[in-house]
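Heads up, one of the protein chains got dropped from this complex, but the rest are sitting where they should.
Moving on to chain A:
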Amino acid sequence: MHTSYDVIVVGGGHAGCEAAAAAARKGAAVALLTFDRNTVGAMSCNPAIGGLGKGHLVREVDALDGLIARAADAAAIHYRMLNSSKGSAVQGPRVQADRKRYKGAIQAMLAQQSGLTLLEGEAVALATEHGRVTGLILADGTALTGRAVVLATGTFLGGRLFRGEERNEGGRTGERAATALGHQLRDLGLPIARLKTGTPPRLDGRTIDWGALEEQPSDSRNWTMSPLSSTRVLPQLACAITRTNEATHQIIREGLGRSPLFSGAIEGRGPRYCPSIEDKILRFGDRDGHQIFLEPEGLDDRLVYPNGISTSLPTDVQQAMVRSMHGLDKAEIVVPGYAVEYDHIDPRALDSSLAVRAMPGLFCAGQINGTTGYEEAAAQGLVAGVNAAAHARDEMPMILDRASSYIGVMIDDLVLQGVTEPYRMLTARAEYRLRLRADNAETRLVPIGLEHGFVGEERRRRYAARQDRRGLIDAELRRCMTASEMARVGAAVRQDGARRSLFDWARFPEVGRALLFDLAPSLRDAPEDLRDEIWEDAHYAPYLERQDAEIADLRRNERVTIPAAFDYRCIGGLSAEMIERLEGARPDSLAAAGRVRGITPAALAAILVHLRREAA
């Protein structure tokens, strides 16, 4: 076996696969280490990819030539654009994916990637020399050498499953390996904390009375997750909706005493935005019911995922609860739901390239950083993979800032604020979301990917052609017309005597698409995705201009750098809590320090004054 690589990726989940593929695209020799090659690319929780905020991440990973969107399209059996009635900046594309086909698509893409070797085995320890990573030791004694290691190990650190009174340590063999690596991470001084997440029972779709339930059909338009997927390939299935009711709530209340969530057995914090059904009943008991989506797991798969009843109640209570709902009175549970508690590292130990500050060459991505979700994992994996390859090849790291992408927002949040619950992407987290739309991810990110040299030929060609086309349309939209000229061609705009470019006129409600297309035929002839992007750009333009000044300000404060060894304790007047947060987050700029929670303007002024004094 070949044992020398540039980058070694541990873990074949969504983060690990993107990391390995991205590092290989950047030209590194990559090993992807997994327990079992058949589980590579598995979706371990719900069968959906995308959604509000998450759909943005999928499009961004795709723009950086990642795998997730193309695999989602290859496996999609249901498409839905969330928030379609709201502004495009908060619309979230989502698909239900066929599990087997998704995994198959990922494995096929990895197999085609040159420079990437899939290895089966179990990591025991990092090999280090003078405080730097030099490789990885496997359980069978094999020593792999590599200048960078990416840990994308999901919940393997101290995983514990809970269901009613049952407990299951980690749920897999090889605790020794996890423990040894876990100890090594602790010895590095990495702060470790515990988080909790849960999953609902899986139902046998043949035992559901579909006819009795409200149906939610797949979106009829023909959009795809990746612009490189030319069309939807699989037959589309409908999801169905049912609700909990008073009887369901009564069953849950009676079972609460047997739930590990309330017996104190689980110490880790669960996510507020994805509560267990026990939590929902306890906190919102006055509601007469909660919506439950029944999502098929595949075309030729009988399993159905009831989204909304994540639970760790005992199996018998789960069965009674499920059967109390409309359409599910005969439903069979195939796999009962459970809660899982796991260790994660405090992501404030990482820098913006996802490198562990205390150990050069070590990168972390995915759930190990305290996030939840395939999309969050994939996005971090891509960034960690690219930067691990950059590290191995002595190239500049790729740092995405908050104004560039949701990926940048997420990483900045993680490395500055840390996590108190599993971190999930929300559009509300992105202050510049009017410019960070799912529909303009290519325009925003392909150039960054090209600059860092990890975008494939197909994507590059598509981007170049699209930019050429956009250039022609932009030129046509720069043509100016007066208000009276607009009136002559049929737009009942206010006669304010103003002369505006067609791009500016586009946002006036009196103008409308049809007229604009007449005035700018190149726009009409453009592909739908480009047409929509330009249309939205025009509508948000006044807001984007206002934000430009804000972003310039942000970038100016980002240039006021804070040395890594800056001593916050020498600044009198910072509270102990502020000092602790700043020392935990180690912001690298004044802008970043200002984003650390609880840092007041006065504290920021104090830091600035001390920085200036030190510089003087």
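As a working rule, contacts are C-beta pairs under 8 Å (C-beta built on N, C-alpha and C of every residue); 3 or more make two chains touch, one makes a residue touch a chain; residues count from 1.
Here, contacts and distances are computed from a predicted model.
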item	value
Chain left out of the displayed complex - its UniProt protein name, from "tRNA modification GTPase MnmE", "Raffinose/stachyose/melibiose transport system permease protein", "2Fe-2S ferredoxin" or "Acyl-CoA dehydrogenase"	"tRNA modification GTPase MnmE"
Which residue of A:Arg206, A:Arg287, A:Arg461 or A:Arg513 touches the chain not shown here	A:Arg287
Touching the absent chain when the full complex is considered, from A:Ala15, A:Met43 or A:Ala89	A:Ala89
Those residues of chain A which, in the complete complex, touch the missing chain	51-53, 82-83, 86-87, 89-90, 273, 284, 287, 290-291, 426-428, 431, 434, 543, 546, 550, 553, 570-575, 594, 600-606, 608-610, 613
